[in-house]
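All protein chains but one are shown in place.
We just call them A and B in the order they show up, numbering each chain from 1.
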Amino acid sequence: MTVLETRGDELRETWASPPGLVGFVSAVNHKSIGLRFIVTAFAFLLIGGLEAMLIRTQLIRPENGFLDAEAYNQLFTMHGTTMMFLFAVPMIEGLAMYLVPLMIGTRDLPFPRLNAFGYWCFLLGGVLLNWSFLTGSVPDGGWFAYTPLTGPEYSPTAGIDYWLLGVTFVEIAGVVGALELAVLILRQRAPGMSLLRMPLFVWSILVSSGMMLVAFPAVITASILLELERKLGLPFYDPGAGGNPLLWQHLFWIFGHPEVYIMLLPATGIVSAVVAVHTRRPIVAYELVAAALVAIGIISFGLWVHHMFAVGIPVLAQTLFAVASATIAIPSGIQVFAWLATMLQGRPRWSTPMLYVVGFVVTFVAGGITGVMVAAAPFDWQVHDSFFVVAHFHYVLIGGVLFPIFAGLHHWFPKMVGRVPNEGAGRLSFLLVFVGFHIAFFPQHILGLRGMPRRVYTYGETVGWDGYNAVSTIGSYLLGLGVLVYAYNLWRAWRRGPVAPDDPWGGDGLEWSTASPPEVYNFRELPVVGGRAPRWEPAPVPDNRTASTIAALAAPDGGGRQQLRTTMVAAEPDDAFAVAGPTPWPLGTAVAIGITLVGVLIDHAFLAAVGAILVVAAALRWTSPPGGWRARPETWADLEPPRSRPGGWHGLLLGLVAVACIGGSFLYAYFYLFVTADGWPPSGVGSPGLLLASAAVAAAVAGSVAVGVAGRRTEARTPALLLAGVLGMAALAADALDVADLRFSPSDHAYGAAFVTLRGFAMVVTAVGVLVLGVALRACLRRPGDPWTSAVMQITRLFWLFVAATTVVVWSVLQVTPRVSGGDGGGRPATGSHHSLGIGGGTAGELPR
Amino acid sequence: MSSVERRPWRRIALVGGPSSAWAAHLLVSYLLVPPACETTSVPLHVTTAVFAVAALTSIVVGVRGVDGDRSRPFAAIVLGAIFVLAILLQGAANAMVDPCA
Partner (left out) sequence: MRRLALAAATVVLAGACAGEPSALDPAGGTAARLADLWWLMLVVGSVVWVVVIAVLLRAAVRGRDQDGEPGAWSGQPLVVAGGIVLPVVVLVPLLIVVFRVAEGLSHEPQQDDVRIQVVGEQFWWRVAYNDDAAAVSANEVHVPVGRPVTLELTSVDVIHSFWVPNVAGKTDLIPGETTYLRFEVDRPGVYRGFCAEFCGIQHAGMRLVLVAQPAEEFDDHVRRVAEDAGQPDSLLAAEGQRVFNRVGCADCHAVRGTEAAGVAGPDLTHLASRRTIGAGVVANTRGNLAGWVVNPQGIKPGNHMPPQPVDPEDLEALLAYLEGLE
């Protein structure tokens, strides 16, 4: 047995998941979890596609009786929800989880257990959503779930609750996946893979992950507010009690437009990967393409109002957003012409992935052009919410996202499964998908221009829409058939396809230097990178430090699942760290969250409370230090100490960015209602009490100081942590006393609702802070000298800074705003009704009723 | 050691400056539309001037900070230029469209 083989065995033993069912539910490896994401998302694609076929069948002729209005509304709601939340985002996250560690030359993700947790949240959330079909209370408010239609008055059944809870559950998976991928990409790239040498797919995932961390919190917040309105009567969206239905639209689209690019950017990353490999040339103008990805990621946050051009916002405000929307064409154009230039330079090989890429360019460019059209505000007044828009976004989402995903799955299938899919079947599927798609969706542009609104379950015989609809439906069947051919091809290859070589396409990236499928540890020796296309360039000679680091990591030597951490920009070796191994507790935590949500869903407060306690218990169990864990093996003793913070610190930082965005969305809601409501606080409600609230903030800030002391002075660690815990609990007690003594009911007016929510947010953050103190205390007592403990301490300090900042901000906002507004109707600008930027004003009901 | 890591704030200015200026310009302009209708559009134009200059300045500062390899900042300059263009076009909207419309 050679040395290499021995090392391989040792690595395999270290990284393997335990066998059997326990092993299955405990698995944390990025490839297992990534594949689960991909397979589950593909199943949801088929479900969502079936829903689409039913929708199209209903519309095949006027006055069709195939589906009734109720079933149709449920199906289009579930179709959109499934495709956005259960197919596109999870599929892309799955591909990224599987491929990015291979592409950047590392063994696993930085937080494998968190990753497994994300998968279980996705799976359970998706099951919860679709469970509604068995109960009959299927969501029927559209994937956009506009209030007040989805509020308690107009949607009294549980359908919308399924939607809100299921989608929020799935969003948790999105946020933790994004956090995971961002830390992975920033801290675990192979030595030498500086930011400007990363594959473009990795760039796209980095940008998209950052977007998810900022965008998803907006819809999570909007959903929490709506669920509070539905279950507890807090009137955030009810114009009769100081609420505003347009608040939902702002929050939803601040998430919803970036969401489109969260899916689209990774899809363009796939295209860059496929074009490079199948034309055998590196992508032209790499840096421009990377810059374009960043530009799209940023601009996409400045477009949300273009979904609201019909709500009566001033024309000038609309044109500002029209400009931002049109500007996206520039970075998109850069990407398209970079691929075209690459194809011109190289020799395209017309494999299935490349055909899907060509289909992508043809379709996506058309969708982009209609995108500029609908961004032109006045024209949008005509086609908004018509079938023209349906056509436009299917061009962008099927042409722009599904085609690249199909290209990517076929492209990387041999790597992931170790077998080669059939080319003939792949090309046939492309033909059906491409032709079917255009037959299905091109006529919908015309339908929209001819006045057909979206989301209508039927239409009259004399309105002139029947021919286009019939053609469209037939096209959709072809498209569906093509998807089935595609799926069957992969299924067959998985069962009995020819065995794949390690590098079937002659690829440029590190992923092609692993076995097909890769060993559980990915690379026996971690690679060193000297350029953008490591497989097409001579390997660099590593310096001594790098070489010894790699040698040390190639032998686990009982040190657990050791990984290499590199610096953020230049990717120089920085530290080794071990990641936690398999455990079923991520599943346990996800199940506990599911129990809580079901408790909320069926109005069973006890069940929800039990679930919440179980969530805390399972999470504590999961975060206990991994057995046999050691940060730096002895062989590392002569290496320099790490120069930067632990990965967990960066993970928490990004997590706190997401939580801060949730808090920011609560603040946004508070100020939005402050500006639009009559009276803030409403007459009869005085300013909030100062004493207890201030005491609570003082205690929280003092707690943060105590944690700071604990972090700096090892000898005072335990008492300082205990003191911080006492202060944190004192803060919570003062808060609780204060809130219990409010002189208003949160369900009477949006003021009370927003007040209690913001306060509750600060309290939850403080309470989690107290739990974190418990974890830190446990670590300090059980493993005082351990590097793991010092990492926990750094994390605790960061968290308590956040606790202090949150409580101070919430305190200032809640104390100051009612006082400056003067109590009665102040704070509200004189609104010339529609000059109010879509934020309320004007008087309704001038008409006799 | 590359210039990037010696003066990271310049690189941050190059990438973050124009985009932040654009985002701020969009939000401030949006909020200034109703008052512009009631009183005057001057604050809108001032906003555009301020943020356009801020975006251009951060490009210039950022590019000066990156010495050596001349081809590198090209992409970052294009990135910044996209945001400058967006600010100017939004400024054109502020100038051409009646805020009361």
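Here is the rule we use: contacts are C-beta pairs under 8 Å (C-beta built on N, C-alpha and C of every residue); 3 or more make two chains touch, one makes a residue touch a chain.
This one's a predicted model, so the numbers in the text were calculated from it and none came from an experiment.
Asker: Going by the contact rule already stated, which one of B:Ile12, B:Ala49 or B:Ala92 would touch the omitted chain in the full complex?
Answerer: Missing-chain contact among the listed residues: B:Ala92.
Asker: Any idea which of A:Gly23, A:Gly233 or A:Pro453 touches the chain not displayed?
Answerer: Touches the omitted chain: A:Pro453.
Asker: Of the residues A:Val284, A:Ile298, A:Ala734 or A:Val810, which one touches the chain left out of the display?
Answerer: Missing-chain contact among the listed residues: A:Val284.
Asker: Among A:Ala52, A:Val336, A:Val529 or A:Val810, choose the residue that contacts the chain missing from this document, as touch is defined above.
Answerer: A:Val336
Asker: When the complex is taken as a whole, what residues of chain B touch the one chain not shown?
Answerer: Residues touching the hidden chain, for chain B, are 78, 85, 89, 92-93, 96-98, 100-101.
Asker: Provide the residue numbers of chain A that touch the chain removed from this figure.
Answerer: 68-70, 73, 140-142, 146, 148-149, 153-154, 239-240, 244-246, 279, 281, 284-285, 288, 292, 310-312, 315, 318-319, 322-323, 326-327, 329-331, 333-338, 340-348, 358, 361-362, 365-366, 369-370, 372-373, 376-386, 446, 449-451, 453-460, 462-464, 833-834, 836, 840-849
Assume only the chains that are shown with their structure count from here on.
Asker: Please work out the Cα centroid separation of chain A and chain B, and write it as a whole number of Å.
Answerer: Going by mean C-alpha positions, chain A sits 28 Å from chain B.
Asker: Looking at the complex, which residues from chain A come into contact with chain B?
Answerer: Chain A residues touching chain B: 196, 285, 287-288, 290-292, 294-295, 298-299, 301-302, 305, 314-317, 319-324, 326-327, 330-331, 334, 569-570, 829, 831-832, 835-837.
Asker: Applying the document's contact rule, which stretches of chain B touch chain A when the two form their complex?
Answerer: Touch residues, chain B against chain A: 2, 4-5, 8, 15, 19, 22-23, 26, 29-31, 33-34, 36-38, 72, 74-76, 78-79, 82-83, 85-86, 89-90, 93-94, 97-101.
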